[in-house]
Every structure is written in structure tokens, then in C-alpha cells.
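Here it is: the structure, laid out below.
Here the complex is missing a single protein chain, while all its other protein chains stay put.
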Amino acid sequence: MTISKTSLVATTAMLLSATAVLAEGELNALVWCDHTDPALLEPFEKAFDVKVNVKEYEGTAAGLAILDQSRPGDWDVMVIDGVDVGRAVDQGLLAALPADELATADFFPDLVMAENNTRDGITYAVTEKFGYNTIAYNKTKVDPADMEDMSSLWSGKYDGRIAIYDYYLPLLGLIGLEQGVATADLDATALEALRARAYGLKAASLQVSDVVASQTALATGEVDILIGGGEWVTAVLSAESPELDWTVPAEGALRWSQSIAVLEDSGNKDMAVEFVKYITSPEGQARLATSSCYWGMPANSLAGGVLTDAEKAALRWDQQGDYIARTQLYPVPDADLDLSMQDLWTDMLQQ
Amino acid sequence: MRALSWIYIGAIFTFIFLPVVVLVLFSFQDSRLPVPPFNGPSLKWYTQVLNDRGLMEALTNSLLVALVSAAVALLLGFFAAQGLARIRLPGSVLMRGLLIAPMTVSYLIIALGLLSMFNDLGFRPSLWTTGVGHVVINVPLCFAILFASMGDHQKNAERAARDLGAGEVQVLFLVTAPMLKPALLAAYFLSVTFSWDEFIIAFLLTRFDVTLPVEIWSMLRSGLSPATNAIGSLVFLVSIAILFLLEFTVFRKPRA
Partner (left out) sequence: MSIETTDKRRAFGFVAPALLWTCAFFILPFAAMILLSLAHLEGRTVVQGYDFGNYIKIFTEPSLLKGIRVSLEITLVVTVISVVLAWPLAWIIATRVPPRYQRLAIMLAVLPFWTSYVVRSYAWALVLGQNGVLMQGLIGIGILDAPIQIMATRAATVIGFVHFFVMLLTLTIYSNLIQLSPNYARAAADLGANGWNTFRLVILPLTLPGIMTGAFLTFVLCIGDYITPQILGGNNELTMPQLIMLQLGRRGDFPMASALSVVLMALVTVAYALSARWLKMERV
């Protein structure tokens, strides 16, 4: 087994250079797993002759923790929960975006989300994708009528057939909705009142799992219901698993939206802004919407011209108005409430 | 009794090989999910994997980190074993304990410690920091193996060489090392294996340039598909090939 000396030297040189100051032709992005699809990144990389390095993270707290542990200039672009843009702005992490160059005029009006993405007239982030954390299920294994009422998950009929999506924010929001508490009203007292209900849900479920484990469980029939799931789970599997479906129950559901922003400390702001513009362009939006990790509705309505009819059907393109009206945004806890929520979640996992 | 033995071996081997067989089988799955039913063999996942730039880079990175960190660990372990084996030093029990200690600590803790420290010192996570971590976990292994194989037999040869006027370096590389060849090779090989397959240290201490286990973990997090089976099978088959190659060339004991 031999490695040629030259290739060894070359690789070592490459390694050394990688740890040096960030090269001109690179963009470092802190993203969610749907941004790692080469089909999304390569057109941009080719057009601008740049390499996009991506690192995935889950949950805003984790992302902010990564930023805390990094040095200025480490990151250029960040994907962040729409409702959490404010927190990042508070910490001075985000750079101002040139609002006039962005395609927000073409967005679905409810998804511009100016109250979240702007502060004092300055745009810090732009919505790129949205969807729902609601109930996804296998329509051949469960009674779809039951799925219109969230409380049927606690009824005992589906014990051991449920997976819980492992993200405390929307899930606690959903449990709150089931109890009639609007997400905006979730405070420490309201949270504590949800504890028993959360434990009850855990007892009725088989597992608490992340994006892929949840998809797998649903697709392989390990579970029949995924609470916290939505089109983001089922659409990507729609071709091979047409028996998977989702709905927004009577109690309502959570609407997630993700925004993309440029980091204030970025050493490559111009390129970062170009990336943001690409992502929010109709083509970028269409690719992002159908990205390999999970699907979601594009914020830019013009993407509808690029998506195929089958894709739009899987995303329920035409029913968005109804869904948007009946769903609520994620809770936005302050640091203490956030920790309390995470503690409750850990307690729930350990039941 | 005989029959019982063979039945037992059969049963255990079935258990041991079950996941591997399933893994390889479903790497040829035609449909999207690597679960039964099995749809006719297809090579498309292997094609996808081999064309995956990220995976191939991760593979090279793993190899690089493994070979280099194992070499460093071997060197450090060899010299340490030499130092402690040839003469009774004060505090040698303590030193031995210190050198072995990392073997008893969970890799997660080693990784956390290094992450914390590198953070404070301003070093970004990279393949280098991972390499440092891998040396930490492999030095005890190399030291233990080499220390255990250094015996009087070889000490006498060294003494003879020194008596005949050989310098220190000569003794080490022309007398000691050749005599310890099996142990040296075993230590190096094991270290490469441990580093190659190591996940948690690499996971916490790399950023964009990752090793193969980390890349596979990312694959698992972003889409269930037989492609994961394919890369797993590939790694397995290549490792087996190397193993058998080594077995029949290097490790073969000369017939007494």
C-alpha cells in the first residue's frame, strides 16, 4: 500500500492552507441540513467560482453556541429560525442586507415577516423557506379523521405507534395548542402546566427522533404517526411512499420559517450577499424547496413557475392560504425560559 | 461436546455477521429505502458514493489522519517504552500509569477536554486537532504493546551492540527496531485502525474537513438511503482486502 510522496506533500500543503486564513474563494455557511444538497450549491459555486463550506446544526441554541465558540470571520452566512432573527440581531451578529436588491416583493405576503427579519427599518435576514410542524401519518394505518383532532394522540388508541420530532420549541408549542395555549402566551407558568401533558405524550410514543430517524421510522413503518412532522417529512418521500400524508388539525399547528442572513463578522460579505440573492431567486428557491433533506414551501412565490406540478401537489401549494391562517409561529423564549424549556424536554426524554 | 462447540460457533458467527450481511445486501437495493423487501440488485448507490466529492475527501482525510497520527503515536510510544524498559527510573510506576491513563478515559471526555483547550488557545477545529486527539488515544496502546514485548533477549543484543561501539541511534534503529518488528507492526496497525474508525473525537474536533465516520454520520442525518450501506460496504471490503494482504505478507509467522 503506497501513497506517492508528491500526493502526500500536496495533501499536507492543502491541509496547512486550510487552517490558514480563509481563502478568497470560499464561503462558510452555518446551515440546516437542507442546504447541503449539492444540487442546491453547485449552480452557485459554478456561477461565482466559489466553494461553499457548510456545517449543519440543529436548533437555534446550538447554532448560537457554535457562533459563541467561533472566532470572528469564521462564518459568512447563517440559516436561522425566522423567529430567532431578533435574538441574533440583539447580539449584533447579523449584517444589514441591501433590502432593495432582495426579491421580497415576490414573496408570499405573510412570509416576508418584516417584524422578524427587520429592525428599525434595516433588513437583517430574509425568509427563504417555510412549512409546518403538525401531524404526519400513514393514511393506510391510522384513521385520518382522528388526525384532525390532536388529542387523539393521547387517547391510547395509538400508543407505541407515535414518534415525536426531537425539537422542543415546536413540540412544546404544539402541546400548548392542544391545551388551548397560544404560543405567544407560553411563559414559565404556562410551560409548567404542560409538563404532565408532555409526559403523557412521551408515554404514548415509541421514540423521540431527529429529522432522518423520524423519516425513517415513518417510512419503514416503525411508527405510523409523527407529531411535529409535516410536508417536510412526507414530501421528500412522496414518490416512494404515497401512503404518507399530513394535516393541520383543528387545534392548529406550528408554522416554521427559516431565514437566511449574512454575519456581521464575515470577511466575504459581498459574496455572502450574492449567496442570499441566489437562494431567494426563483431557481434557488425551487431547489431549496425540494432539497434532499426535507422539503418546504419556498418564500418566493415565483418559484411556483419553476416547480413541477407534482412537486407543488406534494407541497399543497394551493392550500397554503388556509394553512397559514390556522398556524402559529414558534415560541420565542428569553434565555431563562429557553433553558427551562430544554430542561423540561430533557426531563420528558428521561421518563 | 464437539457438536455443541460447532453449533455454538455457528450461532455466534451468525450473530456477528448478521448486520454486515444485511448491510452489504441492501447496498444493492434498487428502491430508496434500505429495508425489506429487497428489490433487484443495482449498483447505482455505489456509483453515487464514488462520485460523492465530500465522501471521497473524507476518506482521504481519514487515511491521512490515521497514518500520520499512528506514526507519531508509534514513535512516542516506542521511545517511551525504550526509556522505561531499559533501566529502572525513579517514579517509573507513576510514569507508566500516566502514559496508560488515556486508555481508560472515554474518548468523549478526551474530545471535550481538547475542544475546550483549543477553543481557549484560539485553535480552530481541524484535521490537525483531530490528529492530536488520535495521538493521545494511541500512545497508551503503542506504549503498552511495545513495553510488553521488550525483554531481556533484546536488551542483551542492545548491550552487545553498544559494547561493539554502536552509537545510540544505530542501536535503536539497527538492533532494537528490527527485533521488535512484529510488535511495532501490530502497534502501528492497531493505531491506524483505531484512528480510522474513531468518531467522537473527530466529530467534535473537525469543522469542514472531516473524517469518514463523521461524514457518514452527516449522511445519516441528511437522508436515509442505501448509499450509506454502499459506503459502509466499500470501507468494509477495502479493509478486509488490506487485512488479508497484510496477513499473507507481513504477519505471516515463519514456520518454525
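By letter and in written order, the chains are A and B; residue numbering begins at 1 in each of them.
Rule of thumb we're sticking to: a contact is a pair of C-beta atoms (placed from the backbone, for glycine too) under 8 Å apart; a residue touches a chain by one contact, two chains touch by 3 or more.
From a predicted model like this one, the values you see are computed outputs, not experimental measurements.
When you scan A:N53, A:Q179, A:Q207 or A:S292 for touch with the missing chain, the hit is A:Q207. If you put the hidden chain back, the residue from A:P38, A:G200, A:G221 or A:G267 that touches it is A:G221. Contact with the chain that does not appear here is found for just one residue of A:A114, A:A193, A:A250 or A:L339, A:L339. Interface residues of chain A facing the missing partner chain: 58-59, 61-62, 64-65, 68-69, 160, 166, 206-209, 213, 216, 220-222, 335-336, 339, 342-343, 346-347, 349-350.
Touching the omitted chain from chain B are residues 2, 5-6, 8-9, 12-13, 15-20, 22-23, 26, 34-36, 75-77, 79-80, 82-87, 89, 95-96, 98-110, 112-114, 116-117, 120, 132-133, 135-136, 139, 143-144, 147-148, 150-151, 168, 193, 197, 199-200, 212-213, 216-217, 220, 228-229, 231-233, 235-236, 239-240, 243, 247.
The rule we apply is simple: only the chains that are shown with their structure count from here on.
On the chain A side of its complex with chain B, the touching residues are 1, 3, 11-12, 15, 18-19, 28, 33, 36, 38, 53-56, 69-71, 74, 210-212, 215-216, 219-220, 236-237, 239-240, 292-293.
The residues of chain B lying in touch with chain A in their complex are 31-33, 35, 53, 60, 63-64, 67, 119, 122, 124, 126-128, 207-209, 218, 220-224, 242, 245.
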